[in-house]
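A single protein chain has been omitted; all remaining protein chains appear in their positions.
Right after this comes subunit A.
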Amino acid sequence: MTSRAMTLAGLFLLLLTPGTGGSQVPGTDGAGDHGGPHGLDGHGANATNKAFPVLSFDYKHVQMPFEISLWVLLASLMKLGFHLIPRLSSIVPESCLLIVVGLLVGGLIRVVGEDPPILGSQLFFLCLLPPIILDAGYFLPIRPFTENVGTILMFAVVGTLWNAFFVGGLLYGVCQLEGTHLGRVDLMACLLFGSIISAVDPVAVLAVFEEIHINELLHILVFGESLLNDAVTVVLYHLFEEFAAAGGVTIKDVFLGIVCFLVVALGGILVGAIYGVLAAFTSRFTSHTRVIEPLFVFLYSYMAYLSAEVFHLSGIMALIACGAVMRPYVEANISHKSHTTIKYFLKMWSSVSETLIFIFLGVSTVAGQHHWNWTFVICTVILCLVARVLGVVGLTFMINKFRIVKLTTKDQFIIAYGGLRGAIAFSLGYLLDKVHFPMRDMFLTAIITVIFFTVFVQGMTIRPLVDLLAVKKKQETKRSINEEIHTQFLDHLLTGIEDICGHYGHHHWKDKLNRFNKKYVKKCLIAGERSKEPQLIAFYHKMEMKQAIELVESGVTPAPPNIQPKKPTERALPQLSKSREEEIRKILRTNLQKTRQRLRSYNRHTLVADPYEDGWNDMFLKRRRVMELGKKISELNNYLTVPAPAPDSPTMARARLASDPQAWSIKPKSDSIPTIQVDLASPQSPDSVNMVDEFNKPSKPTEAEEEEGLMMKAPSSSADQKERKRDKEDGVEQQRLARCLSDPGPSAEDDEDEPFLP
């Protein structure tokens, strides 16, 4: 697979070379053609001699997008190829394979004679990194993250500082030794190098850890550390760069460094949170323009990243904060389709980015100028490993004093082993100024060696080690409703116990935050009725919908509803005149057809009018009208016992806003109104759908009401009555149709007693 792709890539590159090799003749001709009359004018003298070029080759003006697309295509084909070879992808992690491909492509380009491109820092930091981080931040599991945030911060901040100083300091010591010819490397440069190489890389960690499926705790610890250490890296990098240029360090500078760290970290989070709130607020109003909903999510997040980068704050932390803050509110506001779109776009972009990064790492290795110094490189690798192990062990010893669930030795080993370095280190090294740092090439060589070592050696061996040590793997099963209920129950219980003890712990503050969220924030940021929906209900709806979708996808087709009346009507229907009947039939027919039409049309503007959503919308409006009429009639005939219909329940309103065809039930308060009780049982038992309508209820009161209505007949109320009946029929028909479209399958015992008009 790889060889085929390689020849393909090679072919394209060969096509490239004549194009980029400064082609004169095709170029000017093309320009001439573009110029149009100018060209003809310019070559007026020759115009008559030369034939009109039917086919010309003009590569220059598409070169940039063409090459970019080619690279992305190459990356995607690689990804495709790897998964077609089953055994390979289970032994070697994808990141390794991609680096090897990058090496090969780089070598190929070199052989052809071109200069292979290097992973530019601009390209990396502005285009390739944000999608990966946004994907991570948007889907960050909040609960395990906040439960372990203390541990994560300790590893990220203290661990990275320890790594940087240990590696930098000891390297300086090594450089001072006589036999190494490294006397030129001064302390600041070493410390700078240490700070670059010490940060655990989120891209590499994601790439490797996603394939080994370890348990949630370890995953969030290593991954969280890799995300949060960005602030430390940024500060240290700028700090040492300044110091190296300036020459001296004072205590004041150290103090300023600490202040700078706090500003960078907290500022980044603040910027991200502000943009997150803005995004959530915007999503509140998108109910009429659902097509561009995903775009808001992406744009606001990217703006957060860029804004943070403007002030040299931590862009990664801004992105994480933005994604994590906006997610609960945005998800409550947007449609199901937008949610799916966001998920898939993020996964797609981050996947492509990751692939490109690793390929470019390989290419840059071939492309760069290297300065190999045995001592420096070997020492770097060893010191990195040693620093990591010592750091993890030492920190865990201190952290375990404060943790309820302690970290075992196995956990510590995995955390230490999972400290992979990646492309961020390379890009930071690449950014170094050659003037101030003449040993930049040596640094780059060392960085690349460390990256290769961690990705190849550690990345490949971590999977068998995880199996060998029998580390707990990730639980694959979904969260059940039981777990959700009992977890919330335990939350309340623990909050209560903490209040009794007077202990302001984790649960106390979480409860306070939840209350604040429910009282103020949700009202602002979530549209309509959903702002009042309790978390449990939202979870339940989501679960039911997922299940309904799964049922449909697994091939359980909805059976067409039984339209024939099962038993003859027991009570006397009001006699309608023929013309009235015809009218009613026509109205029904046009309504039904309208719905069908909506399903067929599919252009960009009608995509907004989601057939499910609008169909339900209409039906609910009709139902509401029916209820109001019922109320009116009951007011007119005050000896009727029709109770006032229930106010619009939040669930009904929610179904109006989001396509949620399955999980709702209408309160059968009023006997005269047909109701559907959707019994949302699990897949094991057949879904029983009972349609209870007025004809099934004990006929006495309704009959009396009907008769009374008939007897009391002033012409207006008769019209009301008929309209009401017609609405009900309408509503029922809509229900039936809509159920047909969305039901996983009604069972055989549902009673369809409502007769289609005889």
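Here is the rule we use: a contact is a pair of C-beta atoms (placed from the backbone, for glycine too) under 8 Å apart; a residue touches a chain by one contact, two chains touch by 3 or more; residues count from 1.
To be clear about the criterion, contacts and distances are computed from a predicted model.
Trainee: As a check of understanding, state which of "S1 motif domain-containing protein", "EF-hand domain-containing protein", "2-oxoisovalerate dehydrogenase subunit beta, mitochondrial" or "tRNA (adenine(58)-N(1))-methyltransferase non-catalytic subunit TRM6" is the UniProt name of the chain not shown.
Mentor: "EF-hand domain-containing protein"
Trainee: Can you tell me which of A:65, A:502 or A:555 touches the chain that was removed from the display?
Mentor: Answering carefully, the residue with contact to the hidden chain is A:502.
Trainee: For the chain not shown, which residue from A:154, A:249, A:465 or A:537 touches it across the whole complex?
Mentor: Only one listed residue reaches the unshown chain, and that is A:537.
Trainee: For the full complex, which residue in A:177, A:245, A:405 or A:524 touches the chain that was left out?
Mentor: Answer from the full complex: A:405 touches the omitted chain.
Trainee: Can you tell me which of A:483, A:550, A:581 or A:628 touches the chain that was removed from the display?
Mentor: A:483
Trainee: To test your reading of the contact rule: which positions on subunit A touch the chain that is missing from view?
Mentor: Touch set of subunit A with respect to the missing chain: 147, 401-402, 404-406, 475, 477, 480-483, 485-490, 492-503, 505, 508, 511, 515, 532-534, 536-537, 540, 646, 649-651, 664-665, 667, 677, 679-682, 684-685.
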